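Of the protein chains in this complex, one is absent; all others appear in place.
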Amino acid sequence: MSKARLMQGNEACAEGALAAGVRFFGGYPITPSTEIAEGMAKMLPKVGGKFVQMEDEIASMGVVLGASLAGKKALTASSGPGISLKQELIGYAAAAEIPVVIVNVQRVGPSTGQPTAPSQGDVMQARWGTHGDHPMIALSPWSVREAFDTAVMAVNYSERFRTPVILLMDEIVGHLREKVELPEADEIEIYPRRQPGCTPAEGYRPYAPAEDLVPNIADFGNGYHIHVTGLIHDETGFPVGSPKVTREAIDRLHTKIEIARDEITHVEEYCMEDAEYAVVAFGGTARTAYEAVLAARQKGIKVGMVRLITIWPFADQAISDLAARVKGILVTELNYGQIVNEVERAAAGQCPVELCAKYDMTIFEPEEILEAVESLVAGGNK
Amino acid sequence: MRKQIRLSGSGGQGVITAAIIYAEAAVAAGMEAVQSQSYGPEARGGASKSEVIIDNGPIYHPHVSVPDVVLAMTQKAADKYYGDLHPEGILILDTDLVPEAPDFKNIIRVPITKIAIEQAGKSLFANIVALGVLTKVLQLVDLDTVRKAVAHRVPPHTVEANMKALQLGYDSVE
Partner (left out) sequence: MERSFEQYFRQNRLPHLWCPGCGNGIATKAIVQAIESKGLERDKTVIVSGIGCSSRASGYMDFDTLHTAHGRAIPFATGIKLANPELNVIVITGDGDCTAIGGNHFIHGCRRNVDLTVVLFNNNIYGMTGGQASPMTPTGKKATTAPYGAVDPVFDACRLAEAAGATYVARSTAYHVQHLTSMIADGLDNKGFSFIEAMVQCPTAYGRKNKMSDPVQLMMWMRDNAVMKAAWDKLPEDKKQGDRFPIGLLYQEAGVDYATAYDHVIDLAGGAAK
């Protein structure tokens, strides 16, 4: 019998996190992400995990960081307004190198915005929402199955790099139900919690980087007596007011992600073999963009699509290569224009980059994107 | 074979649940299905709309562009959601709750809510009566598969009543 079933994106996200080993969830209700919390509340105790509904978004972020430090893989989920509130502690996780996944099921902002309406307006918030220099990993699924897969990836990356990972969903995928077949447990690769390489007696230093520049920080309760702080610290974990240590600490936070950039920057190409033009899209919008690309192909337009699965770090190399081989790029996003600036930067003038933006509570219709493609092509052939 | 279906009514009538069940049945029958919805902030009484697309191949854009079938369970929903219906499509209306039928070629009027109250026992079953009507009209998924999908989703002690409601809806149209 087929394992195929109808499932909602938010539900698949919760299932994915669970499959990746998440055993702790702290959250606060907010549309359109609430089904993730509801799913976790139901499923976690079945596997001996814990769900706690906290008093606010900040507490939700704090409680998952505490749980992670005590050795449990931890998840929280929210939407724009809640993610804004969590920002200080997202930065804390980056600085103190605590694995955690934050799901943002995006809705229309700013402020309370349009709670049940889709948007992709938190792209830059995902990158720069917390203060100070910090790296960020953000992934954006386009299907229910990919909501599962990116949830697994997000948990794995957070553990591997000991850094917060944002799963940047949107309401389109979060609330969409579609046919999905989930992988078996033995088909899923899980990155285990990193363990210290030596004992305190052997001179263990919790923030000493391993070969991949990521520290092997002991979980609380194992006799290592480590100190964790959001202050800039040296390899011992204790704060130091030194310019050199400060620079080196911030350098390493960035470099540990930078050296793995190729491995974590996922993009997928569609109809690109002979494409003269490309649509760049991500998340739920890519579904509509792909339909527009197929329609354009019917009309004989040689256009393809490049879909960003990894939003941050940005796919600089892929977009630069793309810009070198096409006559023009159309960026479609459900906001006033955010990722388009990154595409322009990476394209570096090799080809024109145009924006097809929408920010009116509704998703794109394929015709709107098709029209923008035709306009891009007309401009290119002038 | 792509079929685009829109179910509409007011919040609390259960049109979203009916749409989910139909999509689940389509998946059980081996087809591709996507279901999406939009609703007002009010969980009850606001305008409510759910869309289902069924196909043999992959479905990307998740919203209905030109519906083949629109079900409207209130006058407001009928007026608001029938406009882009395919000229050869079918508009299904609740006879009593949509007293003024829009000007459209193919209209099927069924006293859905009345059947639910008088024959199935509760207005609560109106969405399952409607699902029976849709199953008959669409001829995409067989009744037995829809039955299983309903039984899977409703509370166990209501299965029997829901089966009756589904059958009543199915039998109410030719």
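By written order: A and B. Residues from 1 in each chain.
As a convention for this text, contacts are C-beta pairs under 8 Å (C-beta built on N, C-alpha and C of every residue); 3 or more make two chains touch, one makes a residue touch a chain.
These numbers were taken from a predicted model, which means no experiment stands behind them.
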The chain left out of view makes contact with A
Thinking of the whole complex, not just what is shown, which of A:9, A:26, A:304 or A:366 touches the missing chain? A:26
Hidden-chain contact residue, picked from the options A:50, A:205, A:297 or A:345: A:50
So one chain is hidden, and I want to know which residue out of A:68, A:106, A:163 or A:332 touches that hidden chain in the complete assembly. A:68
Tell me which of A:7, A:59 or A:289 is the one touching the absent chain. A:59
Touching residues on chain A - with respect to the absent chain: 23-24, 26, 42, 44-50, 52, 54-56, 58-72, 74, 88-89, 92, 220-231, 238-239
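In this section, only the chains that are shown with their structure count from here on.
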Would you kindly tell me how far, in whole Å, the mean C-alpha position of chain B lies from that of chain A? 36
Which of the residues in chain A come into contact with chain B in the complex? 2, 4-6, 115-116, 172, 175-179, 284, 287-288, 290-291, 294, 363, 365-366
State the interface residues of chain B toward chain A in the complex, per the touch definition above. 20, 23-24, 27, 30-41, 59-63, 65
